[in-house]
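Below: one structure, written as C-alpha cells.
One chain of protein is taken out of this complex; the other chains stay put.
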C-alpha cells in the first residue's frame, strides 16, 4: 500500500502528468492556449506509429510468448463483454437513456491509446518490463466493443439498419486500428535492425512528444468539462467506478493468463480505459441518436484524467500484489 | 570593438541567421515558399515549452540566485516604463497618432521570445553562460507593457471602457505566458531527472527547429515589408533606434543588478526586443482604433531582423564591456 | 543479377518501403487513415531543408569535384531533353492528346525529391557512397523541363500567351527550388560546424520522418489510383517504361561523366523520376487545358511506386554493372 | 451581362456523414459540390470547437449549385436520409453565367 | 417541397472578437451559429494573409440562420457592439425545411 502511494506520487510528479495538469488548469482558467488541430492529429498518429513499431520490434527480438494467444483471446472477449457491464452501470448508476448508455458502454469496452502509452512510459520509468505484444492486444481490443454497443442499442431502436455496411467498414478499417496494426507488423518484420534505423525518430523524442500531447489532452478535457451540461453526479461516479471495476477484472484475468506483473498491469489499464477516437466516430455514424456530449465528456474529461493520475499506479500496485511480485 | 565585429560575423554566419535571411530573400523575390500556419504555431509553442522547461530545470540545478528577486522586479518595472519612452519617440520621431503610438509603445515594453531564444543559442555557441531564471524574467516582462500602452491610449480616447475584463483576462492568461510559466515550473519541479527524460525532444533538436522557425520569420518579415504602405522613414528609424536605447538601458540595469555578462546581455535583449504575439492580440481587442499594419510591421519587419542580426552581438559586446568581462 | 535481386529484396523490406505499402493498402481498402495536409507539407519542407543542408555540408567537407560542373550541365540538358522523348512516348504509347502529352512530358523531365531521398537512404543502408553535390544537380534539374513542356504544348495551342510572366516566376522561384538551393548554400557555408549544430534535427530523425512521409505517399498514390478514370493500359505502360528508359539513359550518362557508382545510380534515379510538386503547379497555371487527373495519376500513382520499390535497386544494379564496381 | 438563375444548397453535417451525402449528390445528378471545414459552432446539441481528436463533432459545409429541379430532388432525398442526424440544410437563389455547367 | 423563409446573417470579424459575438448571438436567442476560418483578404485596413503568428488580423466568418425578427435584433445589436472594430456584416434570404430548428 505504501508502495502504491509512493508510486502514485512519482507518477503525479512526472513531466507527463504535470503537462496534463498544466493544460487542464489553463483551460479551466479560460486561457487561450491551444494546440492547432492538425498538430494534435499528427502527434496522435505519431504515437500510434511509434508504439506499434516498438511493440512489433520487441516481439521480433523476444519471440512469441506461450501466453500470447490466450491473452489476445482474453482481450477480444473483454472488449465484447465489458460493454454489457458498462451498460448496466450506466443505466443504473448514471441513469442514462438506453441509447446513451449503449454508446457509453461501447467506449468502455474499447481502449485509450494515450492511457496505454502513458502507462507503459510509467512502467519504463520504474524499470518494470512487460510483454511487447501487449500493443497487439490493444489493437485487437479497439473494435469489438463497438459491435456490442450497437447490439445493445438495437434492442431499443425501431428502425431499419441503414448504413450498417459503412459502420462495419468504419469499425474494422478505422485509421487508428490500421496504423497500429500495420506499424506493429512492420516493426516485427524489420526487427532490431529496423528499430535502429528509426529509433531517433520514434524512440528518443517519444516521451517529450507525449508531454506535448498530454498538454493538449489536458486542454481538451477541461474544455469539455467547462462547456458541458451533460455531466451529472451519477455520470461522474460512473466515470470513476467503471475504470476501477474494469481495471480490477483486467488485472485478475491478466495474472490468471500468466502475464508478467508489467503485462498484467497493462491489461488492467486496457480494460480500465475508454476510447476517444475509434468509438466516437463509429457511434456518430451508427447511433446518431446518442448524445456525443455525454459519451465524450465522461470518457475524455472524467475517466481519462482519473486513469492518468490515479488509475495507472493503482493497477500496477494491484498487478504486483496479485502476481506476488 | 574588434571583438564585437568578430562576434557579429560569427552570428551572421550561423545557420539560424542564414535561414532567416533565406526566408527574407525568398519572400522579397515573391517565391511561393511558405510554412503552413498550424506548423508555425506549433513550433512557436514548442519553443516556449522547451525554453521554459530548460529554464526551470536550470534553476532547479543551480539554485535560486541572490539577485533573482531584484532582476525580476527590474524586469517588471522595465516593461511598465519602457512604453513611456517608446511613446515619446513614436510621437516625435515616427510622427504616429497618439493611438498608434500607444499601441506601438506597448510592443516595445514587452518582449520577443524568438529574439531571446536566438540570443541564448548565440551565447551557448560562444560558451557564455547565463542565469537560468532569465526565462522567468522574460515571462514576467511579457504583459505589464500592455497595461502601460492602454493607459497611454486612454488619455486620448473619448469612450467608455467596454470589454476591459476580457482584455485583462487576455493579458494575464495569454497562451504564451501560461505555457512559458507552466513549463518553467514543471522544469523546476522535475529537475535534472525530468530533463533527462525529455531532453531528446526539447534539447537535441532545438537548434534545428529554431532554424526552421527563423526561415518562417524571414518569410513573414519580408511579406510584411513588401505588402505595406505603413512604413515611413521615421517609423523605420524608430524601429532601429528604440531597440538600441532599450538595449542600452537593459544592459546598464542588468549589470547594476549584478547579473553575469551573459545574463546582462539577455536583459539587454529583453529590453530591446518587441512583442509579436501577446501584445498584438491584446491591442486588437482593446485598441481596435490602432492600425495593426503599423505596429506589426515595425515590430516584425524592422526591429526583429535588426535585433537578430546586429542587435544581439551588440548587446553582448556592451554587456561584456560594462561588466568588465 | 543475383545481387540485384538480393538488393531489391532488402529494399522491399526496409521500413521505408513497408510504410509506403501500408499507406497504399490502407487507402485501397478505403480506411479513413489520413495525414493532415499541413503536416504533409511541413514534412515535405523538412525533407528539402535537410537534404539540401546535408548536401551542402558534404560539399564543404569533401570539396568540389572535378566532374561536378559536367554533371550539373548534363543534368540541365537531361531536364530539357527528356520531355521530348516522353512526349513521343506519351503520344504513341499512351495515346494522349498533344496538350496532355506535353504536360506529362514536363513531369518526367523534372525530378521527384522523395524518390531521390529514398534512393540516397537506400545507398546509405548498403554503405554505398555518393557525391554530395548530387543534391545541387537535383535542384538544377527541377525546372528546365517545365519550359520544354510548355514549348511542346505551344505548338498545339492557338492562343495568346497570357500570364507567361507569372509562369516563369512560378518556375524559377518555386518554393521547393528555393528551399533546396538555399539550404544547400547554407549547408556549404556552415560546413561541418553548422552540421553538428543542427544534426539532431535534420540527421538523426531523418529516416523516421521519411517513413511517416512515405506512409502518406502510399495513401495519396492509392487514393489517386482508386478515384480515377484517367488511367488506361497505355498510360500505365508509359508510367513504367518511361522511368526505365530515363533511368537507363541517366545511368549511362552518369558513368560517362565519371561519377562514382553511387552517384551514377542517383543520376539514374533523377532521370527516371517524375515531379509531383513544382511541375503540377506550373502546369495548372500555364496549361489549364491539360487534365490534372492524367499527369498527377501517372506520376504519383504509377511511376513513384514503381521507382520506390523496383526502380531504385535496379538503377543501382545497372550503375554498379556499368561502372564495373 | 446575361445570367441564369440557379439554386445554391448548403448543408452543414457531421464529417463522418460526408461520404453518404456526396454519394447522394452524385446519384441525384448534380454537376458538382465543394466542401469546407468549419471550426466550431452551436446548435441543439450544444457547443463544439474543432474536432478535438475525436472527429465526432466536426462539421463540414457542403455547397451545391444546381438547377431548381435537381435542387428540389436533392432537398427531398437529403431530408429523408439525414433526418436522424444532427445537420442543417438551407437553400438560396444565385445567378450564374455559364448555364451549361449546372 | 414545403420550405420556410429565414434570414442568413454572415459576419466577418477579427478572431479575438469571436467570443464576444457568439455570446451576443446566444443572448439574442438564435438557435445556433457556425464558424469558418478565412485564410486572407483585403479591406479598408489593407491586405492580410493567414495570421502569421500574431493572430491579430485573422478573420473568422460566422454564419447564423434565424427568423426575420431575431435576425433584425441581432443585426442592430451587432452593429452597435462592433462599430469600432474592423468587420463586415451582410444578410440574405434562405429557405429551410425544418422550420422548428431556426
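Every chain is named by a letter (A, B, C, D and E) in the order it is written, and numbering of its residues begins at 1.
Methods note: a residue touches a chain if its C-beta (ideal position, glycine included) is under 8 Å from a C-beta of that chain, and two chains touch if they have at least 3 such contacts.
Computed from a predicted model, the values in this text were never measured in an experiment.
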Touched by the hidden chain, restricted to displayed chains: C, D, E
Residue of C:17, C:40 or C:302 touching the missing chain in the full complex: C:40
Missing-chain contacts mapped onto chain D: 1, 3, 6, 8, 22, 25-26, 31-37, 60, 65, 92-98, 101-102
Chain not shown, touching residues in chain C: 37, 40-41, 44, 159, 163, 166, 170, 216-217, 220, 223-224, 227-230, 276-277, 280-281, 283-285, 288-289, 291-293, 296, 300
Sites on chain E contacted by the missing partner chain, in the whole complex: 10, 12, 36-44, 59, 61, 72, 75-76, 79, 88-92
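Keep this in mind: only the chains that are shown with their structure count from here on.
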Common touching chains of chain E and chain C: B
Angle (degrees, nearest 5) of the CA superposition of chain B onto chain C: 120
Interchain centroid distance [CA atoms averaged], chain A/chain E, Å: 39
Centre-to-centre distance between chain D and chain B (centres being mean Cα positions), rounded to whole Å: 46
Touching two or more other chains - residues of chain B: 36-39, 41, 170, 204-205, 281
Per-residue multi-chain contacts in chain E, two or more chains: none
Listing of all chain pairs that touch each other, if any do: A-B, A-C, A-D, B-C, B-E, D-E
